[in-house]
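The other protein chains are all here in position, but one chain of the complex has been omitted.
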């Protein structure tokens, strides 16, 4: 019963800022740099390539590094691969971020309610979550996009709808453990309302794991987007990386670069997000961090 | 004492262990020397951060990677342990020096049977056949007093109680008859009656086998109970060393004296009897936890409160003591309406707290406030201290500036600088945090304070300060207090009356003086007998 | 245990029914219907033709009665009839299921065993070059789009090196039997199973590694060290066994999704499994078949989860009490 203070008492000075911890993680820094480049590409695309990335600017199948105007070559219709990559960055980021946000918007309140209220509410919400977790998620995403007919928004919705259950489960678990935390009980005892307690005491303290999960979800969403686009379920008006790989696969033998470049870019972006996620995890959840 | 007769098992000389750069001090342990002698128990005493556990781990070669020995020797026979390679260390561990740990709950592999974990000891050192190992495991289990040794070796750790697990750990440590046993706070996590049994077991085994024991503890009661010699550590340095009787009886170093004086005595001060109006009246409180169960399985029922009834008079401190699982914390939470009772009433003056719902309950809560056990878990790490204290008043309609002003006054009242308002909990020590927690509870100007193990997690010197503060505030503000603790010494010091709980029931309730002088219920007696250091103190 | 299993099965059946109802309506929200698809594919068709087809598909009935009919047949363990394919849905799925189970099962086992092996290696060597190499590789596979790897693998191993066949389940018409046929199927299996397995292997590597690192900080590991056990025994007996528990949970979740989640791999490698069947059924609006695939793959998920829990209970003696 007597809770002795841990072996090495966490003296106040020992606590270092999460930012510093994050930046000490070499992978995280690399990830951040790559992600910054992707964001820059998305922002600069309309300036560097003001014309539509769909425009046929050269003869088809120009190999990369041969023409200065199209450094990464052209695709089967003579469109500039570099322009496509730049413009596609925006789509990938938007899909990744918005669908993750949407999943959080669904998942966090449900998880918080289930975890905090417990009992029947918890039971009902968990059964509901289970429903979505039981249906294979990629299959469900495909069906959803097919139902809504492919477009940017339907893709975002579909990705959000298949990716919220883990958020709910995570938040529920965190809230469940936070609910019995003494400072939450203290808030109850001091007569604060349930809503205030959730907003002020509970949710802010679930933030770190949610941030970590969210960074990984963005990565997964970008992969999902590319997979759906690859199957031809993307928005035909938006140039996206997955679309480029899908469109290029039929000619992969003649023109490897059409598939290779967007594939590599997807890989790097997802990799970057994962590295950032790991860095965040180490910085925000020191308990789980790697061997000292 | 005749030095020739002392057989030195381990000689530690000038041991210094370096902490990683950037910590609050350079060395965890600084120039420590001591001998472990066969047939003798050396107690290493100190508060948290004194480096006592590091010494123990250094002896086993189990220091954290970041902590390095920078000087000194640890001689076991002819070898300096600090200089040996991994293989030699493996040979030393378990066979020549064995160790038991603080947390019996986590120190055993949850997926292995107890007997297998004991047998592993022999396996690790290539002794005996598997069959013989099993037989020895049973014998060891019997030796440490585990019930039904044949059966218990086939059990998994979770099927054992805390005390049984610690016995199993001890059995394991003794398996290869090591010359030296290192025990790192082995009874800290145990209930007081269990603690007494384990201490006795260690003492007996040590005598029977003539082992040298290094016993790490923070509890002077335990020291009094078990030590032959005592070594007091502070900030990694030896403050005082000597035979137990000498150190406890005639401490030389001022620090030792401070520590010893901070240990509450078992003699309750005489307090005037109180019979004012009732601040809180608890009637027929019932609570049973139902876990598991369903269509095909009978649920498990645990009684947390069985017909609990008591009254708390205005200005009185009522102690609720008991071991873990006795239901004392549940009663505290029932009184606070943090959990719902199955039956019974909690009356706060004229108000029946158990009847209130929603907004009415929220309003009524300001009248009864709580101080929590864990200074690290009871403050929201993401809110400033000022807001933590002010949140309550704000929730009851006080404007934020006024509430902050009140917080400033309260910080002053609990002995903290007003600058603390802007800072965050992690910047404070455990004792300071507990003061913040008290300030938070007082912010609503309650009539009743419920303190749930409010000083249990604190070092003894800090504990004394916080107790004094509580006592002082209670008198000054005219509060009534329900004080929940497992520590009878603490209860003796602060309580007017004490209720002893067991399995959800109050078995005895009387004034502190009467309870200690004349315990009636056998359980109360057992509890009092088990308090470490009591015998020696009485002697 | 029997009670536990029975309870879980009862719950699973409820979940399945809910899935059926949900998806029944979901699917019908999609534009078009099977009659239109078939008319479209025929390249000719008039209103009479489409109306005939609708009647044939029983699409002229009101939606609730269609659902009621479907639920009735589901309760009787009948997945209905695919009018488009002119076959019972159960038969169609039954023909495809073994291929999917073979593919995903292989991918699963390979990825799990390799993942645990590499993950524990990395954990043991935490901080060393080997650890960096393994985690780096895992991260790479984790981030690589599955379809892209598949394409690259086909180009390299089938087209350039001509080591392995690029598509299909077996060499059709070769007339292999017995062992020769098995060997032939294995050759076809290698590429899809590997590309599918790479991602999951990455998942298991990461999971095993972090789980082992976490367990290695627990007290009982210190106890084991204090016994003088060798590092190998400590890793294997104390750390790995405990670290595998969360991996088992995750593996159980994923084994389930593998059944329905191999759409991409099956498409790229022309593997005759139910992932592809689902995608085709969707495009053809073959409602009964699509629902059937959903029911079967969801049932698989539930079964795998149940198996996981049973395994978990067998491995972890604490569960009985915790529940």
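As written, the chain order gives the labels A, B and C, with residue 1 at the start of each chain.
What we mean here is this: a residue touches a chain if its C-beta (ideal position, glycine included) is under 8 Å from a C-beta of that chain, and two chains touch if they have at least 3 such contacts.
The rule is simple: contacts and distances are computed from a predicted model.
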From "Membrane bound protein complex subunit mbxH", "NADH-quinone oxidoreductase subunit K", "Thiosulfate oxidation carrier protein SoxY" or "Peptide ABC transporter substrate-binding protein", the hidden chain's UniProt protein name: "Peptide ABC transporter substrate-binding protein"
Chains still shown that are in contact with the chain withheld from the display: A, C
Residue, one of C:277, C:293 or C:306, that touches the chain absent here: C:277
Residue of C:23, C:66 or C:166 in touch with the missing chain, whole complex considered: C:166
Residue touching the undisplayed chain, where the options are A:60, A:118, A:173 or A:204: A:60
Residues belonging to chain C that touch the chain removed from view: 30-34, 36-50, 52, 56, 84-87, 92, 95-96, 99, 151, 154, 158-159, 162, 165-169, 171-173, 267-270, 272-273, 276-277, 280, 282-285
Touching residues (missing chain, whole complex) on chain A: 52, 54-56, 60, 76-78, 146, 149-151, 232-237, 247, 249-254
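Here is the rule we go by: only the chains that are shown with their structure count from here on.
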Touch-based graph of the chains, sorted into line, ring, star, complete or other: complete
Centroid spacing, where centroids are CA-atom means, of chain B and chain C in whole angstrom: 50
Chain centre separation in whole Å, for chain B relative to chain A (CA means): 44
Shared-contact residues (touching 2 or more other chains) in chain A: 291
Touching two or more other chains - residue numbers and ranges from chain C: none
Chain A - residues contacting chain C, complex: 127, 130-131, 133-139, 142-144, 146-147, 149, 219, 223, 226-227, 230-231, 242, 245-246, 249, 252-253, 256, 259, 263, 266-268, 270-271, 274-275, 288, 290-291
Residues of chain C touching chain A in the complex: 15-16, 18-19, 22-23, 26-27, 29-31, 126-127, 139-140, 142-148, 151-152, 155, 159, 210, 213-214, 216, 253, 256-257, 259-261, 263-264, 267, 275, 278-279, 282-283, 290, 293-294, 297-298, 301-302
Touch list for chain A against partner chain B, complex: 1-15, 181-183, 185-193, 196, 200-201, 204-205, 291-292
